[in-house]
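Some chains omitted; the rest stay in position.
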């Protein structure tokens, strides 16, 4: 009655911090983990209700936990039950091509001799975290809580490329705003703002539950094995995201100013050309009048002189407008 | 002296968590509920003062509670009296056609052997909640507090479609802002902002009273029967609403920029055509002058040459403006 | 040595919650109130220093209190002295004609057997509160604190029409912003913003002192006589005022967008008419040239054909501009 | 070795709250103040390091205090040392002509039998505070702490004219924004915003240290001698300054809208005149064509009729534009 192998990404028994070789079935695992210094680590990927149910029953998880585990879209949280800690973390991944942030979720059921990790979404594949921990038996020997801590560390570290990606985008957008001939980047600015707000909504609520772990309220792992950087890195992410949000608000305002400045520059340029074109029209209008007695009209050089005057006036205006910066 | 049946939506006696079949009058209910493991659940819909008064007297509710129960428009709150808890929750419903959020209110008088639920407004019909709970006698056996908890759960769950509806509207509005030929959506943005601010005012003050229930200060139901998701879902709603509010502020600013960008584009387009039209006017003005000695005028091909020059100049300008993106 | 009768709005002795008929002088009152279950309620309206001094000396009020009582413009507060509570509340009144909010102040000196109420400004006449309380001897029998509570209730209730008035104004202003042919309401929006900010400054600092009364720190009246709605209503007012403030910021931004949108519409309309007018000018310029050899000029129908061409071009442009929405 | 007399504004010995007549040298003062019920009050104005050093040595002040005392530009604070309280308050003065707020600083070293007050900047001359206190021996008899309290009171009272001045300026600026023919006040608005932000930075950090004094943590003077208004007045100033800041943000936005509205009005006015001027140009263009067969040209009244048509068309346009509000 074991669930689909594709859903169970990896599951193994760890004794004294070392992985026991070979594959075990779910019920073998659930009985073996009661041994001293042994625990089970099961990794699931987007299980259905039935798939998760078999795991739940083996480890006698709370029925309500099933509901949580099969649907994503929960708030980051850390709930302490009598014999278990249930944690939900948000994962994030930056998709370069679409310039968007994709969010996922990792849920952990941490008991005294088991840890069941359910992942939703693409972000933060946990296999590297498992490899890293399996090479550190002195950490793994502290059991499921150490694993939980290691996973939290991994998830928060995976925010770094997201921050990096958004930082690059914001710098590009700044260049576009202040460059002379770029497209107006208002849509891109807005979309970045949306991504940043979403990222804030995913990360900021994680500060409180994580500080419970780090601050020692629910600490299971000795201080000297794990540094307190997880909390720190998360705070840096949240502060960075808030700075991004403020920057984008300012960029949006600066961009609007830039549009207005350019509109004014265009208006000046247009007006200058209109003024230059007005000269021949005006002169032509005067000498197009049908008065019988217009002495200039009968002089031999009247026409070339007028043409010369028009050209001179136009050139003067042209250089005048260049000088005052309208052209 | 029983009140209007239309006002009493449903009332029943529950013994050991199971509904006793048949209808009972108000005074039968109020005496029957004193039995061990029995309680009464009365659901009222927008009662008048007299209608509510008969209920109040049967259950010896505090006189001041009547005032509260017959008028809506209170703040969400949870008040603990000696023998009763009085709770007010806000309900919300998304009306697709009008793109508005309608608000209602649910008031609960929770005693040791009765729960009286008064609903105002369309949102969050509670019959489904009753059906759900009646199928879970193991929950119902915990009495009125479990019912209160179930109703709070239902109300908060009913915010989900409101959030979904607003999310859709905001995404539509974003498309309108950045699409080329759409109407300017400033009115729609503003109206969404208004709805979002109203929703924030309805939901944010519910966090504190609900956390009293969930955090255990006034807890009546054991942990393992009810998950702590209500509080979590409410927090998600509030955070989502705050993100909406920020997004709409940014959309409003982006839209203004968009208007300015388009104005500039229009101005450039207009100016380009004005410049093109200026050429024949200018040339016509020159050759409309009445100088006697204008050699071009007497040449055979003067006129077609000038027409050709005008056409060539206009076309050159046209292609020039296309190249610099003004047309 | 009793002060001006116009200043003392009303003063009376209450025994067992009932008003003793007849008028008493200040010193009769101050000695009579020491009787068991008796207290004095004195209402003053904008007293001068001398007028208030006679009251102060009779009841041995703290000298510094005089200063406070004769000038308005204090912050809402609640100060507890050894034998007295001194409270300052802000009153507000909506003046429809001027669309402004007028502020006043009510100061209360609450001792064990007296309450002296000093009112400044038009808002919240307290006679109705006295009438209401005099019909409830069971409340009045709890003495001065009950009176103080009743007055606070009255003051907070009197914010309701202010909120209502501002709400109406904001809705009117919204209509003006989005209506086609209305005057630009920027001045009105700004003035409403000013009123709303002032109202916030008057009401928000009242939350803390009022919660001391309601939350029980200085409670004098039993729970079952007075509901806790005062605090609730005040919080609703403050939250509403904050929503107003946010709405007005958004309305200001939406209005600016509206102005820009309309400017663009005007510019397009103007440009369209300029383009239409340019056609005859342009054609007139061409055929106004004085070339000798312009074959069209000598044809019989040249002129009407050109007129027809001009008319046709103008009409085509007109319908073109209608189609693209510029006219 | 006494410092410059101009630096020591006033210094005196107070016995039982009364000033001992005559002038004493610094070392006489420092020994006399140890007497029972006696204390010294020294007022200094912007002392140099050496000038202050002689005072410091007489009263054995902490060496680090010298640094603080000779330079201004500290944050408001209240530091409690073993035998001394060191307080720094910010003073403010409104300069009408320049429409700016000037800031100063008052530092107080309050021991059990001395108070040394160092003032920097023009604002809040303390001589009136000394006069006021010297007329209240019952307050002065409580020693240096009462003096410190009196000075704090004076400093906070001196904010009132600053608030008044800014309030006037903001009201003037509002009039300028909404008046028809005023200069655009954007520079003035911005400068007021700067002053208001500076004032906020000076006053807001004083709330915490002052509440330590008033709230009793370091209280030296009995309640009944000094009212708690200092704290209250300061809070009113801070709240008023915050309201100013919000108002100026709104005024800036309203002003931008106003500029846009006026630009649109100007554009409409200009366009209307352009349209009116287009009529004769257009008609003149038509009848300036050189077709041989233009029957109107040969009629006797053709010219006056055309002039009449032009005038009629111009007038019609003029009244049309008046009616739609463009002129």
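Labels A, B, C and D are assigned to the chains in the order they are written; within every chain, residues are numbered from 1.
One rule holds in what follows: a contact is a pair of C-beta atoms (placed from the backbone, for glycine too) under 8 Å apart; a residue touches a chain by one contact, two chains touch by 3 or more.
Since the model is a prediction, treat every value here as computed from it, not as a measurement.
In this structure file the homo-oligomer totals 5 copies of one chain sequence, with 4 depicted.
One rule holds in what follows: only the chains that are shown with their structure count from here on.
Overlaying chain B onto chain D using CA atoms gives a rotation of 145 degrees, to the nearest 5. Annotation: the chain A:chain B pair of sequence copies touches via predominantly different residues, less than half of the used numbers being shared. For this pair, chain A with chain B, the centres built from the Cα atoms lie 26 Å apart. Taking each chain's centre as the mean of its C-alpha atoms, chain B lies 26 Å from chain C. Counting only residues that touch two or more partner chains, chain C has 253, 256, 260, 263, 267, 274, 281, 284-285, 287-290, 294. The residues of chain C lying in touch with chain D in their complex are 62, 64, 67-68, 73-75, 77, 79, 81, 184, 186-187, 189-190, 193-194, 197-198, 200-201, 205, 245, 248-249, 252-253, 255-256, 259-260, 262-263, 266-267, 270, 273-274, 277, 280-281, 283-285, 287-290, 294, 296-303, 306-307, 310. Chain D makes touch with chain C in their complex at residues 174, 177-178, 223-224, 226-229, 232, 235-236, 239-240, 243, 246-247, 250-251, 253-254, 256-258, 260-261, 263-264, 267-268, 271, 274-275, 278, 281-282, 284-294.
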